[in-house]
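Structure incoming, see below.
Missing here is one protein chain; the remaining ones are kept as they sit in the complex.
Order of writing sets the chain letters: A and B. Residues in each chain are counted from 1.
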Amino acid sequence: MAGDEVTLETLHRALPGVKPVGARRQVVNLGDWLFYIVAKSLALLVIVLALLLVADLCRGASEAIRQFGLKFLVGTTWDPVTHQFSTLPTVIGTLVKGFIALLLAVPVSIGSAIFLTCYTPRWLRPVISYPIELLAGIPSIIFGMWALFAMVPVIRVIQIWLKAHFGWFFLFDGPAVYGVGVLSGSIILFIMITPIITAISKEILLTVPRAQIEGMLALGSTQWEAIWKVALPFSRIGLFGAVILGLGRAVGETMAVTMVGGNSFAMIHSLFDPVHSMASQIASEFSEATYSLYVSSLIYAGLVLFGITILISLMAQFLIWRISKGKLALLD
Amino acid sequence: MMKLTSVTAALLFTALSAAAGQALADCPTKGVKELTGAGATFPYPLYSKMFSEYDKACGVKVNYQSIGSGGGIRQLSEMTVDFGASDGIMEDKQKADAKGGAVLHIPTVAGATAVVINLPGVKSGQLKLTPDVLADIYLKKITNWNDKRIAAVNAGVKLPDLTIAVVHRSDGSGTTFIFTNYLSKISTEWKDKVGSSTSVNWPGDVGGKGNEGVANSVKQIPGAIGYVEVAYAKQNKIPWVQLQNKAKKFLEPSLEGAEAAAEIPTLPDNMEVVITDSANPNAYPITGFTWLLIYENQADAAKADAVAQLASWIITDGQKFAAPLDYAPLKGVAQKKAMALVKKIKVNGALVMK
Partner (left out) sequence: MNRHFRFRKFVEWANWVGMLCCISVSVFFLVAILGYVLVHGASYIDWEFLTAMPVPAGETGGGIANALVGSFLVVMVASLMALPIGIGAAIFINEFPSHGFGRTVRFLAEVLTGVPSIVVGLFAYALVVVPSGGFSAFSGSVAYAFIMVPIILITAHEALRLVPDSLREASLALGIPKWRTIMGVVLPVSSRALITGAVLAISRALGEAAPMLFTAFGNSFWNVNLTKPIATVPLLIYTYATGPYDDWHQKAWAASFVLLVVVLLTSVLTRAFLRGNSNE
């Protein structure tokens, strides 16, 4: 049989009686069947719970939806006194802060993960990676308090300097002296999501087969070339998953970003303007929302946030699909 | 002879039981050992102290959590808690939605809201503000500290050339309700443009989360002005201003000022009144009650008894814990009317407390 490819088919032809895996029949005995049923039910449970959440949100938002319809998404007034609600400023606030946070977090966290896995001696790894996981577990209120007491004064100084020297640039043409605002909110989000992405990326990078890396090195590549051409493409999809988790946290984070975001309902024009994100607005106003349209509008905002997350996830899926369609063949 | 003896016995019995009843006047008599309450954050420190003492006095554990006035109103409506607490009065629709029927608003204490500032060189209590100036600052019509109108009331105070940074609450709050209620009373422009509620569409600038957030923002931003509960101003040592009350007197926030605000002849029997801009000459203008929300018609006799006794204790024996924690205790007419409300609690039509 020299020259034959070793494929599943040839294997199974050689060993009759062993059923093919990955083909239509996937379960062959009682144990497998039970396992399959249990696993499938658990997966179904996830779908059911997600649908229940959406249904609950829709039910809660129904009064606001009937009242405002789609104007809710494009208006700029949020006025609890006159019963006028719309979310465009907070949608923009959420997206801008999340985007900036991600822009900063992705290189830093993946860079850190690469450094941890490829350039750090083995004994040093846990010393750094355990505290990084620890950071992921700090309550958001503590992040918020640290940011307000320790970070915001520093940001304020930076903002004043930026405004003095580059105030003509629209991004820096804002109330620098507040300290709280888009910049502070984005930076605290960046600090909060980096540990998550780093921790997961580290695990993903550690599963790259050593053989592949060593093969590259044996062929004379530098360490970096081995990472760039082998490790990263191999773990591309997993790293994307890590980034998605970080993005989820960035978009849904409430407490920390409320404490340093400035929390204004107006549209933002610069990096220094105060702004609300949708999650922080919902959390801030919910306990005191005194009448049903108010509560319903807040839940409507939650539904809109959910919709935005779906859109972002869809875009991410599309990106993955485009990437994996390309030159993936060499390693999969 | 028999009649006399039985009458004497009856009298003796009544006297004895009255005496015995008096000693345990405010503890639940029908065996309830736990109560749950939810609502306002403003009185939370005081309630935590009161309920700890109540546990010591009566062995009853009252679990109160501060999830916000709105949260308290909602949980009371859903009847997941035994009583609610709120810094604001329930709106008509909320009253209609309450599953247990009519709700009594029983005031427990009053509290003052301080206006705090961050002005280099200006000490606490040094700056004076009139109501119209305060309103216009928050309306963003006065934008710099060296404005003529501020200087007009503050002869001798050096006012720097500094932009005013207006700080407000980003989260809904009873403190905001009291503050905007006051501003609506003294400024028709505020009433028309912004209005009064637990959360409003502020003309500017920065929103801080909670009293802590506002206090910290004011402390950090030069030229800032904000409003916080007196306890936060004191504990964080932030300078506050003197406000001019309805009788044209300038007053710093104080317990006496808050108590005076509650001593007005026009208190309604249902105590659903906001005592801002009080007519009392010694009143501090930004003051408000905080209320316990209890259903007037209860279904469970034991719970009704427990809740009524608790409320009665809070209004009488519990008041001694208020002043040390910077809350203004109920006195005089306010206390009497509050007690009258407690006595209105019924179970199945019968009054719980006589």
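Throughout what follows, contacts are C-beta pairs under 8 Å (C-beta built on N, C-alpha and C of every residue); 3 or more make two chains touch, one makes a residue touch a chain.
Just so it is clear, the structure is predicted and the values come from calculations on it, not from any experiment.
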Selected residue (touches chain absent from view) among B:Lys61, B:Lys140 or B:Lys158: B:Lys61
Interface with the undisplayed chain - residues on chain B: 36, 38, 41, 44-46, 48-53, 55, 61, 63-67, 71, 78-80, 209-212, 229, 231-232, 234-236, 321, 324-325
Absent chain, residues of chain A that touch it: 8, 11, 15, 18, 21-22, 26-29, 31-32, 34-36, 38-40, 42-43, 45-47, 49-50, 52-53, 56-57, 60, 107-112, 114-116, 119, 128, 130-143, 145-146, 150, 191, 194-196, 198-200, 203-204, 206-207, 209, 222-225, 228, 235, 237-238, 241-242, 244-245, 247-249, 251-255, 278-279, 282-283, 286-287, 299, 302, 305-306, 309-310, 312-314, 316-317
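To be clear about the criterion, only the chains that are shown with their structure count from here on.
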Of all residues in chain B, those that touch chain A in their complex: 67-71, 73, 88, 91, 93-94, 97, 163, 165, 170-174, 194-202, 204-209, 213, 216-217, 220-223
Touching residues on chain A, where the partner in the complex is chain B: 77-82, 144, 148-149, 152-153, 156, 175, 177-180, 258-259, 262-266, 274, 276, 280, 283-292
